[in-house]
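Here the complex is missing a single protein chain, while all its other protein chains stay put.
First chain written, first letter: the chains are A and B, and each begins at residue 1.
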Amino acid sequence: MTTNSPYLHVSYAETNRVLVEPYQRIVVAAIVAAVLCIPFVAGGYFLHLMNLCFIAVIGAVGINLLTGYCGQLSLGQASFMAIGAFTTAILSQRFGVPFFLAIPASCCAGAVVGFVVGLPALRFRGIYLAITTLAMHYAIIYVLTNYQAIVGPSASAGISVPAPSLGGFTLNSERGWFYVLLIVTALVVMFALNLSRTYIGRAWVAIRDRDIAAETSGINVPRYKLLAFTISAALAALAGSLGAYFTTVVTVEEYTLELAIVYLAMIIVGGMGSVIGSVLGAVFITLLPFGVARIFEAFPWQLGTTAFGVQQAAIGFAIIGFLLFEPDGLIEIYRRIATYFERWPFRYRELRAGGSR
Amino acid sequence: MSEPVSQEPLLDVRQLEVVYHDVATAVQGVSIEVAPGSIVAMIGTNGAGKTTTLRAVSGFLPAEDVAVTDGTISFGGQSLRSLLPHQISRLGVVLVPEREKLFQTLTVQENLDFSLTRTRQPIRDAVYDYFPRLAERRKQVAGYLSGGEKQMLAIGMALVCEPKLLLVDELSLGLAPIVTSEIMTILQAINRNLGLAMLIVEQNAAAALRVASFGYVMESGRVVFKGEAEKLLKHQDMREFYLGDRKAGSYRNVRQYARKRRWWG
Partner (left out) sequence: MELFVSILALGSIYALLAAGIVIIYKASRVVNFAHGELAIVGAYVFHSAGFLTGATLSAPSLLITIAISAIGSGLFGVFIYFSLMRRLLGRPTFVAAMVTIGLAIILKAGIVVIWQSRSVGIAIGRQALFNFAGGGRITWIDLVSILACFALFAALAGFFQYTRLGRQFRGAAENPLLAAQRQVNINLILALAWALAVFSATLAGVLFGSRSMLSPQSTIIGLSGLTAALVGGLDSLRGAAVGGVLVAAATYLTARLISPTLAEAVPFLILLVVMCWRPWGLFGTVEELNRV
């Protein structure tokens, strides 16, 4: 017997269902169908933007698991991505490793580095943890900078990465990348959504909210903190690795502290502690510079070299704006609208058990 | 049931409603009056809404995303609802909070001197008279005092602010009964000597009603009973549910025992 109620569940299968109402299934199916059709109607530029968004989503989901769910404020995102990118570059360019081995290897490298960076997390919380990850970021980038200077054709040229190929088929078109990234991103998002619903996700949320209480409830806090760092870094490395293949060149200069902050901005804007939020935030922040440039094109004055500065400033304003006025992010805006319609004409929303996001 | 009569109440709270985070109503329709120079006690168990009412009066609530959605709070005729905590404090309504009641990193002396101005020197010295234990520990960092001394210091700090109404939030928490009664006696002495009105929130009903002249009983966010302290101490329902007076020998029927509270009987 199944009851289509969010409150009464009579079997485990029911509690595990994500899409409860029929309309939810229809909506999701429609979205999937629409997305699959995009490459046939959109131009190359749009597809390129979408591909950038996909890669950003993977990274954003990664850092959201660490900072949004587990509450470990980390500034090391860029260094994890750099590890993934460089591992991919070294393996594929120097050792000719095919992509289906190089990418998992990069994820493993990221996981290892994430584990190491996560060790200080067992000691610190909040700002001190952020500062420690900041120091680790600089250390990793310093090592990679020197490596690039030694190995690359010139100090700033970077390492070139051949496009991934399988058999006779090489992946170098926007459309092809779109489907590949779509599948990978969808898998990553589903992985994260499921992870957040399991005991691991709940342990993370418990640690985020009150780690001392979590510990006394029997949660092995060090284990879950390290797990969060490891998985998050692996996802970041995946994003870096895919980015390396996508842009076919890897330079350490693009993995700056600003990049880590941009990813933090993504989850701030999207909503920390929400996987869908990180998707929204990643898309928002990735498209923001282009949007800003478009807006300024409409104005008479030329930006010139200051265009970059304005785009950077836009991200800063987005961070501040959301933190001040909408700290729960875009997903909260969505939820407010959704619950308004759901509960109208009642004034308060009912307190739903679990508060699944 | 009688109410404090013949004078304008110093603090007049009417139909107060407080809502937490847009979701949970903590206090509903609460009306409290404090006559000048009197000690009023608010009694109730956990979650009754007493601390919330006190914090609403002292202006602490907006900082915690809790909103006063209805009712009026007036002190000496002036509305407190839209004022900031330091403005309310300057009017003479001073709160001794339940937690975080003093500056742990400052010494006892520095804590008491925190709100010191030239005119307040005498009251600061008087605090050392009321609480001799603090005088012994002037230079000690406040974080290392015992629970009772911390409470005394917190009250002393509030006194230095020259309050016209002192709000004391659950001073007996974490204190041994003998220390609680010592502090309550000192509060009574302060009330007599300075004519300082006090609103005391307490879970220890007996200790509070011993020093108070009037009392309110709160349950689930509402005032369910009020009256002069002597009447409350003698009232059957109060004796049973708040003062621990069980009728001897009636345990045989404990399982079916469900005497309804007859506040109005």
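We adopt the following convention: contacts are C-beta pairs under 8 Å (C-beta built on N, C-alpha and C of every residue); 3 or more make two chains touch, one makes a residue touch a chain.
All of these numbers come straight from a predicted model, not from anything done at the bench.
Student: Sort through A:Gly44, A:Pro98 or A:Gly126 and give me the one touching the missing partner chain.
Tutor: Final answer for the missing-chain contact: A:Gly126.
Student: Which listed residue, B:Ala67, B:Leu116 or B:Ala135, touches the chain dropped from view?
Tutor: Of all options in B:Ala67, B:Leu116 or B:Ala135, contact with the hidden chain holds for B:Leu116.
Student: Out of A:Val41, A:Ala298 or A:Leu324, which residue would touch the omitted chain in the full complex?
Tutor: Spelled out, the listed residue whose C-beta touches the missing chain is A:Leu324.
Student: In the whole complex, what residues of chain A lie against the chain that is missing from view?
Tutor: Answer for chain A: residues 73, 120, 123-128, 130-132, 134-136, 138-139, 142, 258, 261, 264-265, 268, 305-306, 308-313, 315-320, 323-324, 327 touch the chain left out.
Student: By the contact criterion defined above, which parts of chain B meet the unshown chain? Give residue numbers in ascending order.
Tutor: Here the touching residues of chain B are 58, 60, 63-65, 84-86, 89-90, 94-95, 97, 100-106, 110-111, 113-116, 157-158, 161.
In this section, only the chains that are shown with their structure count from here on.
Student: I'd like to verify one number: the distance from the centre of chain A to the centre of chain B, where each centre is the average of its C-alpha atoms, in whole angstrom.
Tutor: Once rounded, the distance between the two centres reads 50 Å.
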